[in-house]
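Only one protein chain is missing; all other protein chains are in place.
We call the chains A and B, going by the order they appear; numbering starts again at 1 in every chain.
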Amino acid sequence: MSAPEKDIISPAGYRPAPDLFRILCQTASLLTVLMLGWIIYEILESAWPSIQKFGFDFMTTSAWVPNRERFGVLPFIIGTVASSLLAILLAFPLGVAIAIFLSENFLSASIRQTMRFVVEMLAAIPSVVYGLWGIFVIIPIVKAFGDWAVGSMGDFPLFSGPAYGNSLLTASVVLAIMILPTITAISRNALASVPKTLREGAYALGSTRWEAIFSVILPTAAPGIVAATILGLGRAMGETMAVAMLIGNSSRLSWSILSPSGTLAGLLANQFGEAQGLQVNSLMYAALILIGITLIVNLLGEAVLRHTQKQTAGIR
Amino acid sequence: MDSIASHSLDFFDGDRSVSSKTVARSVTNRILSGICITLSLLTLVPLASIIILLLQKGLPLLGTAIFTELPPAAGMSGGGFGNAILGTLVMIAIGLAISAPAGILSAIFINEYAPTSRLAQAVRLVAKLLTGIPSIICGVFAFAAVVMTTGTFSAYAGGLALAVLMLPTILLTAEQALMGVQSAYREAALGLGATRFQTIARVVLPDAFPAIMTGVMLAVARAAGETAPLIFTALFSQFWAKSLNEPTASLSVLIYNFSTVPFPHQIGMAWTASLVLVAFVTIANIAAQTIFSRKN
Partner (left out) sequence: MQISNEAPAKLTTDHTNPPERPDFISVKDFNFFYGKKQALHTINMDIPERQVTAFIGPSGCGKSTLLRNFNRMNELIDGIHHTGDIRILGKSIYDKGVEVISLRRSIGMVFQKSNPFPKSIYENVVFALRISGISKKSDLDECVERSLRGAALWNEVKDRLHESALGLSGGQMQRLCIARAIANRPKVLLMDEPCSALDPIATVKVEELIRELKRQFTIVIVTHNMQQATRCSDKTAFFYLGKLVEYADTPKIFSNPSEKQTEDYITGRFG
C-alpha cells in the first residue's frame, strides 16, 4: 500500500533534471557583469603606457602635441565641466518651468500632452543631427550675439573677444536643448510624486497657485529636481557628436565663453580615427578620466534620487 | 484702483488693506503663470526649427537613388547612401544579436531565478552604471577590444560598441516587464506542478513579451542615432561592404563627415541622411510605444 504512494512523491531513481535554462540565464548574468570589467580592463590596458609616462601630470598640464608626444588634458577637463555647467545654467530654468507646466493645469490636458510629445521628440533627435542643425542655426546666432557682447561687455573676461561661431557658448546652447528632456522628465516625476494631499492642504489655507508651488510643491520636490539637474549634468558631460561639431575643439584655455574650447568626449571623437602610438594610449587615458567624471556625477545623481524616493515614501 | 479693491473684499471682513494685498497676490500669480507658460512654449522653437530645416534641406535630394547608390566623391554630385543605410542596419543587427540574448536572459535570472542573489545585485548595478557611461566610451572599448586586436576597423567592432550601448536599456526594460507579470500567474503555474522553466516559458514570457519588445525597440532607436560609438570602430566607407570585417559606412557617420565639408551637394546629402535617420528613429520609437500601449 505504501509503496505506490511513495512513488508518486518521489519515484524510484528520480533525480530532478538540472535546470539548463537557469544555467544559461546565470551565465548571461555573469557575462553582463564581466562586461563592465572587460570594458575597464581593455581601456586601462591600452591607457597603461600613457599612465606610466605622464601619471597625474596628464590631468594638470595643457599641451596636446601628438607629434612631439606631449599630452595633457587639463583644457579638455575644464572644457567638459564648463560647457556642461553653462548648459545646465541655460536648461535648468526651462526644464523646471516645463516640468511645472506639465504637472499643473494651466492649459488643457491636450496641450499638455502635446508639450510632453515635443519634449520626447527632442530626446529622440540624434546628437549628430543636433550638430548639423547647430552649424546652420546656432552658430550664426551665437556669432551675432558674440560680436554684440564683445562690443558692449568685452571688458568682462567671460565676453572678451574676438567672438567665434564655433565656441563654448554655441556648444552649451545646443547641449542645453539636448539635456532638456532629461531634466524635464525627472523633475516632472518629482513634482508628480508630491502627494495630492499636500497640494490641497496649501490651497485650503488660501494659497494662490504659485504660493503653493513655491512654498510647498517645489520644496517637497526639490531633492528630485536636484537629482534631475545632476543627471542632466552627467549627460551633458558625456555628450559627444554635437559638441565635437560645434565647440571648435581647441586646447587653448580661455576665459571667454565666445572662444573655441574642447571637451574630453570631443577630443576622443576627433582624434581616435587617425591616432598612432602613444597618442592612442593617451586618448585611452583621457577616456578613463571621462568615465571617472561621468561615473561620479551619475552615482551622485542616482544617490540623491534614491534618497528622494525614500523621503517621499515617508510623506505619503 | 478703487474698483479693483472693492471687487476683492476679504470674504468676511471686507478689510481694505487685506484685499489690496489679495489683488497683488493674484496679479503676481498671473504673471508667474504667464512666465511659466512662455518659457515652456519656447521649447517649441528649436524643435520646429529642426523639423522645418530637415524638410526644407533634406527633401530635395530624397529619391530612390538615395537608397541604392554609393556616396559621391568630394565635390561630385549625384549618388546616394545605400551602403550607409545597409551598414547601419547590419551593425544594429550585430548589436542586437549580442545584447538581446544577454539582456533578456540576465533579466530573467535577476527577476525569476535569484532576485536577491549577489549576482543579481551586481547585474543591476552594472546595468545602472552602463546606462550612465557616455556612448563614446562604448566606441573606445570596441576600438581597444576589436580594432586594436584585428588591426582593422569593422562592422564587428561597430556592432560590439552598439551592443554595449543597447545592453542596459534592454536589460532594465526586460526586468521591468517581468516585474509587471502578476505573481499570481507564476504561483498558479507552479501550483499545477510546472517546473520553473515551464512557468517562465509558457506563462511569464508570453505575458511580458510586448513590454520586452518595447525595450528592444527603444534600444534600436537609440543605437540607430548614435554616431560616437561608430566613428572610430566602423569608421566609414565609400563602397558596399564585402564582409563584416572591413570599414563600414553608417548613416550617422555619413552625416558627421559630410556636414563639415565645403561642398553644398554633400551638405545637402547630410540633411537628407538626417531626415532619413530621424524618420527611422521616430518610427522605431512610435513602434516601441505602440507595442507597449497595446499591452496595457
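By definition in this document, a residue touches a chain if its C-beta (ideal position, glycine included) is under 8 Å from a C-beta of that chain, and two chains touch if they have at least 3 such contacts.
Owing to the predicted nature of the structure, the values given are computational and were not obtained by experimental measurement.
Within the full complex, the residue among A:201, A:277 or A:292 touching the omitted chain is A:201.
The omitted chain makes contact with just one of the residues A:216, A:231, A:245 or A:283: A:216.
What subunit A contributes to its contact with the hidden chain is residues 105, 109, 195, 197-208, 211, 215-216, 219-220, 311, 314-315.
Remark: the residues of subunit B touching the chain excluded from display are 6-12, 18-19, 21-22, 25-26.
The definition used in the following text is that only the chains that are shown with their structure count from here on.
The mean-CA centres of subunit A and subunit B are about 14 angstrom from one another, to the nearest whole unit. In the complex of the two chains, the subunit A residues touching subunit B come out as 19-22, 24-33, 35-36, 38-39, 42-43, 45-46, 93-94, 97-98, 100-102, 104, 106-107, 115, 118-122, 124-133, 135-137, 177, 180, 208-211, 234, 237-241, 245, 265, 268-269, 272-273, 280, 283-284, 287, 290-291, 294-295, 298-299, 302.
Only residues 25-26, 28-29, 32-33, 35-37, 39-40, 42-44, 46-47, 49-50, 53-54, 101-103, 105-106, 108-110, 112-114, 119-120, 122-123, 126-130, 132-137, 139-141, 143-145, 148, 164, 167, 171, 195-197, 200-201, 221, 224-228, 231-232, 235, 252, 255-256, 259-260, 270-271, 274, 277-278, 281-282, 285 of subunit B touch subunit A when the two sit together in their complex.
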